[in-house]
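Beneath this line is the structure, given in structure tokens, with notes to follow.
Apart from one protein chain that is not included, each protein chain of the complex appears where it belongs.
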Amino acid sequence: MALTGLLWCVGALLAISAAAIPAARLRSASLLVYGATLLVCASALGLAIASLLAGGMQPDSLTLPVGLPWLGAHFRLDALAAFFLVVVNLGAASASVYGIGYGRHEEAPGRVLPFFPAFLAGMNLVVLADDAFTFLFTWEFMSLTSWALVMAHHRRAGNAAAGYLYLIMASFGTLALLLAFGLLAGPAGGYAFQAIRAAPPVAGVAAGVLVLTLIGAGSKAGLVPLHVWLPLAHPAAPSHVSALMSGVMTKVAVYGVVRIVFDLLGVPTWWAGALVALLGGVTAVMGVLHALMEHDLKRLLAYHTVENIGIIFIGLGLALAFGANGMRAAAALALTAALFHVFNHSVFKSLLFFGSGAVLTATGERDMEQLGGLIHRMPRTAFAFLVGSAAISALPPFNGFVSEWLTFQAILVSPALPQWLLKFLVPAIGALLALSAALAAACFVKAFGVTFLGRPRSEAARNAREVDRWSLATMFILAALCLVAGILPGYFIDALAPVTHSLAGSRMPPQGALDWLTIVPVAQSRSSYNGLLLFLLIAFAAGLGAEAIHRWASGALRRSAAWDCGFPDASPATQYTAGSFSQPIRRVFGSVVFRAREEVRIPPPGDLQPAHMHVRLRDVLWDVFYAPLTGVVGYVADRFNKVQFLSIRAYLTLVFGALVALLMVLAVWQ
Amino acid sequence: MAVALDLLVQIAQMVLVLALAPLFAGYVRKVKAHLLRRQGPPLVQPYREVLRLLRKDVVLADSASWVFRVSPYLVFATTWVAAALVPTFATGLVFSYAADVIAIVALLGSARFMLALAGLDVGTSFGGIGSSREMLIASLAEPAMLMVVFTLSLLAGSTQLSSIAAFMQASDVGLRFSLALALIGLIMVAIAENARIPIDNPATHLELTMVHEAMILEYSGRHLALIEAAAFLKLLLYVSVIACVFFPWGIATSGQGLVAYVAAVGVYLLKLAAGGFLLAAFETAIAKMRVFRVPDFLGAALMLGFLATLLLFVTMAG
Amino acid sequence: MSDAGSVFVGAVLLIPAASAALLAALPDDRVTARLNALASFLTFVAASVLFFERPPPGHYLIVDDLNVVFIVLSTFVGFTTSMFSGSYIAHELETGRLTPLYLRFYHAMYQILMFGMNLALLSNNIGLMWVAIELATLTTVLMVGIYRTPAALEAAWKYFLLGSVGIALALFGTILVYLAAHSVVGEGLDAMAWNVLVRRAPEFDPALLNLAFLFLLLGYGTKVGLVPLHAWLPDAHAEGPTPISAVLSGLLLNVALFAVLRFKSVLSANPGAFAPGPLMVSLGLLSVIFASFMLYRRHDIKRMFGYSSIEHMGIITFAFGMGGPLANFAGLLHMTLHSLTKSAIFFCVGHIAQAKGTQHMPDIRGLTVSHPVLGWGLVLGVAAIAGLPPMGLFMTEFLIVTTTFARHPLLAIALGLGLLTGFGALLLRLNGLAFGDPHGSGAPARASFVPVYAHFGLVLAAGVWLPPALTEWFQHVASLLR
Partner (left out) sequence: MDRLALDVAHLFAGGLVLVSFMLLYQDRMTGLVNNFALHALVVSLAVAWQAHIQHAPHLYITAAIALGVKAIVIPLALHRIIVQLGIHRTIETVVGIGQTMLAGIGLVALSIIVMLPITAKAGTLAQQDLAFALSVLLLGLLMMISRRNAVSQVIGFMSIENGLILAATGAKGMPLVVEISVAFSILIALIVIGVFLFRIRERFDTVDIHALHEYRGEQP
């Protein structure tokens, strides 16, 4: 029932995108299109939430006579799909609201409006698809439409290259998934997921499928070392699309992994868990380190997407490891952590990208070194961005902390695992997780501090103006959601129960009923967390302190120039910049990870010319994996290209050679 | 009834830590001074400082925003709450289940986050130095802390401080090598987190050597007072954590009589005295290290924690 | 029924022949262009009737399940191309690249080409088919050389020589087949008739069949443009008038491949003969990989898409070589959709080259800005030809790769990587052509967009929803091909 409704929503989205092609010329086009998508996505969101909260619902499936002729397009709505539909449509709806305001500043609406609804439709369809063909079809459709959106600002330098790399990597991923499904379906071509579930593959095949899936879906999710396209492509799109790509599309990729590995592959093997978790840990740390080195606000956020994807994959890997050893409850815990982080990340990453979009519209700048002091000009945006930063830095009482805390709890269960490799590996992964969380905090102190705090570093920043109501409304809604999910996590965890039940065969103990809405992953005596109580206590303590001080102590306040150890009116250039903020961390990690080279030229005393410092960073992964590849292709292309310039006689020789060769083969064969 | 008592204990605890924190700081200073053959300030000096600052009015930089003004309250509140959740003299606090040790560390992280932002807010170079170095140290300290936690939870099967304390108190844990490693690791983390020598020098105002002090350079008046108080609380918190995890003797469990509680408070004070003395001795014995030696220091802590975990695997397997 | 059918068969052949004579006689270009389109349309109508009305197979002509698909397709594309060529040629006259005299020649040749291809498709006699294909080749040679630039002449000459050699090889193969047949079937026409050959194939001498197929594959494969016999194809596409490039890629290659398929079905009907699969698979794979690397260094837009045609012929040959119901189905569908897509792309390219006054890609930039309809048409075309959804080629490539992977994983991986490489090259060029700041003349293109978007519409429809009737049809044919 809900499924048909959702499919109608998708159809509506496609209709909107078709209608947007002619409508793009209208002045109110963005209002119309985004308003329409908002309505559709909101209703889809409602349907998804309803069917998720319905609890252990029976999967609801449906076949349309389109797609692969003798197969038809299978669609299925189960708990997992419902959850991811919630994520998708929440992001979509918020992006639509934001777009109503943001779209006014779009210079080429004709290149955005038609593709935006199609992109949303694609993401919805991927989650609903229930056979290999439909899945890949919609998956690639999603890539294509998002590519078109990335190319919307094709005139800006580097965007075309970003789009190129993106679509190539996406197709590569699709190819990998294609092969994976080829393995799953077998020569008879049993593409329906139902058929695949009925006959899960043998161990060897399953291993192949797992690896191919990690390559295919991982490249879309941004798993290291397949992440290179992500920090280029996501920022290139208009900001609300960036938010969708980073906050939602990567989650659809995660959905792909969960669907294939947890649902279709049957019983996992423990080493699969080790592999996935290790990949996740590495991805998390690499992502956040890259982010720290980045001065482009949107690119920084994109790298943080890589980091958070890593955290999610840690959870998934643990779930696999526990599941392989029949530790159902632990598997459920890990899976819940991962899925909850999926939701949380989609919320605060969208929020942050919206914030960066607001900064972009207000100043036209993405380079943090040109910003600063925006909190005075755009306080509301600053507040929302601050909440988002705190949430993504995993600080209580916001939602980011809860999911990472759950992941830690899952890690702390790992000693019960029988395999020694896992025993030793998982603590290390835990350390990586802690490291990435702490570095993320550092990174967002940098991001928020340099962008919004301090004094403006450029004219654009000095004359920034607060953005429109629509954008602000979106950001505040999401910020509120960050807090709510942070202080009332119990309800969200309970909502995830049917999902984990269907995938891990168990669920976390029900949380909603516990007094004061504490969350208790395993047992009260073991560990517990209560965001609500902490929030109240902090509020109470802060209020008490403020009250007491202003009543009994001084409340007076004088404004004056900054003290700064007595240096007189230093220019804004003396502030700490993003580069200088991350310099200590660069010193510590950079030399290994980035082959960082610093060239400092300080003029001798008395010489008045400015000192220069130049930092060169190199992406080792690119040098290792990608540069050789391009080299090889170029080399082969050059070699082959000589054939274009032969003489006719030479071409005849080719024909003759082919003939004689085949004749010889025949002679031998007979 | 029991709940009411526990609530009482909880409140007592909150008041106690708030009251004791400056005293402890003053005590450490005093000991250090004595060790250096100096007279040193009186024990109550920290109280005086805080009160004086409270009375003074705030001089706020022109470029400061609301972040700068809100942070002190949040920092103070967060740290105070965190400190209130650590069993000092009694386990079974009403709110103890609100946060396990990981959450407590994260709470301190929130406080640090706000403070680092405040450091960047005014837009001076010193604030920047402080924030960036503070975040570096924190980002290295947290993994180490987690490894220690991992060891403890592996042993006690819990990350709940009260449960760990109860476990350590009750069962015959005995003297385990990995526990010793974990203790050292935790101490190193605590030193780093509290900006003590050799990581940072709480007493100095020589700009380039300071981290924490540089961050709060622009603060004055009541804001500064709150931040100082928060710092005292944090120091006390770490010492209490070490005390209740590794030396849980004499901690009262819930439901015991008033006498037991009083006795427990006494024991707690003794522990603090010992801890403070050791800290002071350590600080006088050692010299401050360059900022870029800090990673090695904390890396060592991380290694210790990891080693502790692995060794524990071995001993438990055997 | 049947005689009605033969009437329509006659129409399919006679309309082009008659109109060719007529067009050669008429002077005025406006009329001739329209007449050309009209004749093609009538041919298409007559052909589509053959779906329902068929004559019984005669000695020379036959309409069976296999070729009726091709005949309808080729007449349809012939019709749309003639529409396109109308607007294209008008522009050529203005710029004076063609004189009215050459124009009459051009239109007459166009119809003769149609006649040749229809005859080749309809013929029930391997000799007759050979003659028809040679006729088609000769006409295209003359059309390729029509601009008489040194490049055009060279392309034509190269095409001519290689094509003739191919023709010769094919003839030898044909003779061998006859020899294999006539000792079983008896002398005379029966020994050259398809329906007879397929029926009696099991009794033929396998050794002769093997040798014959080898020559036929090479001979007609030259026309298909399989590597290493492909050399004529890119230049012929690049230097001739664009409508001819469209017809070449869209139809002539198909016709040649159709011939190969006919003989394959004969060969695979004979148990003693060797399996033609591996040979076709390896040639196809070679073509795919080679062509996709060749795409990288191209600077001439039409030549680039010529190479992409080689790549896709490779895919189709690969699919038929793999065999099996799924792969054959995919091959047939891919053949159909490719000719629709590629011809549509050439329509776009033709207009683009006219609007920009060059085929040299580095001089063409930012089309989506300067010529939105053409630019987006090109983007759509490249997306389609690269097998991106929602266009239909995604389905066929999906089927080919998945079915292959289940049977021979390495082959599938090689094929997939080849496709990816080719896509990389095309997309690289597309970035330059369609996006970025426009550069070069922004003169509006007086183009007929109907054929372009009609084709794309069909391809899109096929990608989303294939009519069940059509599907069963294809499946039936696929099963015939084994």
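A, B and C are the chain letters, set down in written order, and residue numbers restart from 1 in every chain.
Simple rule for what comes next: a residue touches a chain if its C-beta (ideal position, glycine included) is under 8 Å from a C-beta of that chain, and two chains touch if they have at least 3 such contacts.
Quick caveat: nothing in here was measured; it's all calculated off a predicted structure.
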Visible contact partners (per top-of-document touch definition) of the missing chain:
A, C
Among the options C:Phe8, C:Phe41, C:Tyr102 or C:Tyr178, the absent chain makes contact with C:Tyr178
Hey, which of C:Val165, C:Leu197 or C:Leu458 is the one touching the hidden chain?
C:Val165
Please pick, from C:Leu128, C:Leu267 or C:Val382, the residue that touches the omitted chain in the full complex.
C:Leu128
Take the complete complex as the reference. Which residues in subunit A touch the chain that isn't displayed?
642, 644-645, 647-650, 652-653, 655-656, 659-660, 663-664, 666-667, 670
Missing-chain contacts mapped onto subunit C:
125, 127-128, 130-131, 134-135, 138, 150-151, 153-154, 157-158, 160-161, 164-165, 167-169, 171-172, 175-176, 178-180, 182-183, 187-189, 191-192, 205, 207-208, 211, 235, 238-239, 297-300, 303, 359-360, 362
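Everything that follows uses one rule, which is that only the chains that are shown with their structure count from here on.
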Which of line, ring, star, complete or other matches the graph of chains that touch?
line
Taking each chain's centre as the mean of its CA atoms, which one is farthest from the centre of subunit A?
C
More Cb-Cb contact pairs, comparing A-C against A-B, go to A-B
Can you figure out the chain closest to the middle, judged by Cα centres?
A
Whole-Å distance, C-alpha centre of subunit B to that of subunit C, is 79
Whole-Å distance, subunit A centre to subunit C centre, using C-alpha means?
44
Between subunit A and subunit B, the Cα-mean centres are separated in Å by 35
Over in the complex, which subunit A residues touch subunit B? Could you list them?
372-373, 375-376, 379, 382, 386, 390, 393-396, 401, 405, 408-409, 411-412, 415, 423-424, 427-428, 430-435, 437-439, 441-442, 444-446, 448-450, 453-455, 516, 518, 524-530, 533-534, 537-542, 545-546, 549, 553-565, 567, 570, 572, 574-576, 580-585, 587-588
State the interface residues of subunit A toward subunit C in the complex, per the touch definition above.
65-70, 111, 132-133, 136-138, 140-141, 144, 151, 154-155, 160-161, 163-164, 167-168, 171-172, 175, 178-179, 181-183, 185-187, 189, 191, 633-634, 636-638, 640-641, 643-644, 646, 648, 651-652, 654-655, 657-659, 662-663, 666, 669-670
Complex contacts: residues of subunit C adjacent to subunit A
157-158, 161-162, 165-166, 169, 207, 210-211, 214-215, 218, 222, 228-229, 231-232, 234, 274, 279, 290, 293-294, 296-297, 324, 326, 366, 368, 383, 386, 388-390, 394-395, 398-399, 401-407, 409, 412-413, 416-417, 419-421, 423-425, 427-428, 431, 435-437, 464-466, 468, 471, 475
